[in-house]
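With one protein chain withheld, the remaining protein chains of the complex are depicted in position.
Right after this comes subunit A.
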Amino acid sequence: MESNMDDEMVSGDGGPGRRRRVHGLLKMYYGLNEEGKDSQEPESLDPCDINGPHFDPEHYLNKLRRECSLAELMDQETLMVKQIRSLDSDMQTLVYENYNKFISATDTIRKMKNDFKKMEDEMDCLSANMAAITEFSASISGTLQDQHAQITKLSGVHTLLRKLQFLFELPARLNKCLELQAYAQAVSSHRRARCVLQQYSHLPSFKGIQDDCHAIMDKLAQELRQKFRDGGTSAKDLSQCVELLLQLDEPAEELCDKFLSHARSRLESDLQGLEAEIRPYPVSAVKDASAHRLSTTAGATSPTHNSPRTSALPSPSSNTDILEFIDRGCNEFVSSLCLVITSYQELFINHAQTGELASKNIPQMANGKLHAFVDDLAARYFSLVERRIQEEKGVGDNSLLVRALDRFHRRLQAVAKLLPGSAVPNKGTEIVVRAATERVKQYLSALQSFYMDSLTDVRQALATPRLSVAGASGTGGGALHGGLASGRDAPNSLPELLSSLSASILNQIKSVLASVHLFTAKDITFSNKPYFKGEFCSQGVRESLVVNFIKFVCQSSRQFCESAGDKGGSTPPALLLLLSRLCLDYETSTISYILTLTDEQFLVQHHSPVTPVTTLCAEAREAAQKLLNHYVKVQGLIISQMLRKSVETRDWVNTIEPRNVRAVMKRVVEDTTSIDVQVGLLYEEGVRKAHSSDSSKRTFSVYSSSRQQARYAASYTPSAPMDTNLLSNIHKLFSERIDIFSSVEFNKVSVMTGIIKISLKTFLECVRLRTFGRYGLQQIQVDCHYLQMYLWRFVSDENLVHFLLDEIVGSSAHRCLDPAPMEQSVIEVICERG
């Protein structure tokens, strides 16, 4: 308890606990006991609690005296004194504070009292004044009542009079306006008066005014209409005119028509200007052209008026390029069309929607008319543009066309914005699409003709130095123009011709692709149309341009085979060979290169099925094969022809003993050698069947006298069947059937084999049709031996040559009246001498 006291006392100087306790004490002092607090503090019941309400000093003192020592008492006493002192000072402070407050409150109250008194006086004064004012006011209003009523009435009469005056003056005013051409003012004046006049029209005077006004307004309307009809006015005037007329209750439909027809006449003059720029048709086509013009202008308001004018028009500048033309079309026609559309919409549609006209379905009507009008004119414009585009035949500069189309398309977008539901932009896009496809077609035909021209060049180049082939110093006389000019200096050898041909074709394709690529350039408005993104790339460029060109190359190659077949080699064989190599190169690399190039450039997304590379390659290979086969055939036939003539024109029964190899055979060998060189320039060697290192020796062994003798001996014996047996035995030896005009492989040996086969087979068949004398047979023997000596090296399987030559000698022995073969050694001597 004491320690508690001590603690409290010690810390009592400034803590909040102390202040609260002080408050509590003060409260207690003033009897402001908080209810409930008592019961909560049971210790306060303790009489020894010095702070409690039940404190009993006696009891406390007794308790202290009983319990504490002197020293403690002393301490207690000092503590107590200290506490009492501090409590006193607290008390004093409080009292002082309260006192001060009380003083100031008293001051305030006193001051207030004074002020209120002053205010009361003023209020009294005010109420007195108010009473006086009220009194005055009442008296004034009483006096003015009468006059006021009069004034009101007068002013009413005044306005009425003014209105009447307006009405009476209206005709004059209107007339004046009319004179001054202030139509807008006139109309607005009339509008203001109209209702009134209408309302009071039963009064004769008003009726007269109304009639006058009507007359004037009619005149005005007439004048406006006249102005409208004249058409010399500017678009702005015109629209104003229309606006006024609309306000005058003119039938909107008629106005629309008039407006449009007026606009039409102006647009038509633009169109005629455009038409005049289109190059006049060639004389032969003039009739058609004028008919066409008539039909195109048939939709116009006055075709009879138009057509003579157009046909009479000279063609001042037929050579304006397409960009200029389109520019002019855009600047003149399209922009005035846009202007017409805007002002029309402004007048008849937007305006009407707000005004009272909206109820009459005028916007719809007007809109319909506008669409029909725009469609009609645009169709004519488009037909002109298309005609102009069709005249763009030259494929030189595609960028001009693309730019023109772009501008054309871009400007139509304005129409699209103005006229959301219109089909015009779509049609414009269609025209662009058509122009693009047409262009692609033109490029295709340009490529094709380029190809054909190149072939003609090659043909010339082949024809000219052909004379100097043997000399090998070909002067390159074949003047090559265009892409083949590079071959001018160097001798026109086949590989060079081939490479320059294929390079120039490839370059041409690349440049065409580049030109066509302009259609899909990013900055071209129509390039993001779905057509140009998809179909144009895949169907247009890839299929109808590139694929078709490749097909054309193959096809034209095939045509060389077919047409030349009957006329007997109108195509130089070297060209066939060259083309065959070209097609083969196409098959191996060029086609896939071109198509990859195309696909890369155009980012073709194939929605529709496209020709796969393999098909084209197969086609090219087929063409190459056909060409090579044809080459073999043609060359074979040339040699065959020599052999055939040599066999057919000779009297083999009465011929002299052979002393020489016939010149024809030397010629055959020569030609074969030069063909071999020619083919070797373009095709690889190819594979031969393995043969012994010393083939020429073996050659003799085949012709060894023993075997030959055996065969001829067989002919002497009466048992003819043995001979046929022998023949069939030989056949069995070469059980593989020899196809004479069969397909050859793409190598030199195979080609040469084919040619030699054809030649020798012809020789054989011709021999079988003749009858030989002894020396005839011997001559054939010599010739065959000579051929044997030289031809084996060209073929893949020399046995083939042996076999065929055997057959020839055998057959001629059969066809011999006196078969006495020549000694092998003599044959050899003759051949070596030759």
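The rule we apply is simple: a residue touches a chain if its C-beta (ideal position, glycine included) is under 8 Å from a C-beta of that chain, and two chains touch if they have at least 3 such contacts; residues count from 1.
As a convention for this text, contacts and distances are computed from a predicted model.
Entry comment: the absent subunit's protein name, as recorded by UniProt, is "EARP and GARP complex-interacting 1", drawn from "Heat shock 70 kDa protein 8", "Transcription initiation factor TFIID subunit D5", "Mitochondrial import inner membrane translocase subunit tim17" or "EARP and GARP complex-interacting 1".
Screening A:439, A:621 or A:761 against the full complex identifies A:761 as the residue touching the chain left out.
Considering the whole complex, the residue from A:426, A:456, A:674 or A:771 that touches the absent chain is A:771.
In the complete assembly, the contact with the undisplayed chain comes from A:816, out of A:461, A:679, A:816 or A:831. Although one chain is not shown, part of subunit A still touches it, namely residues 565-568, 637, 653-654, 715, 718, 720-721, 724, 727-728, 731, 737, 739-742, 761, 765, 768, 771, 773, 814-817.
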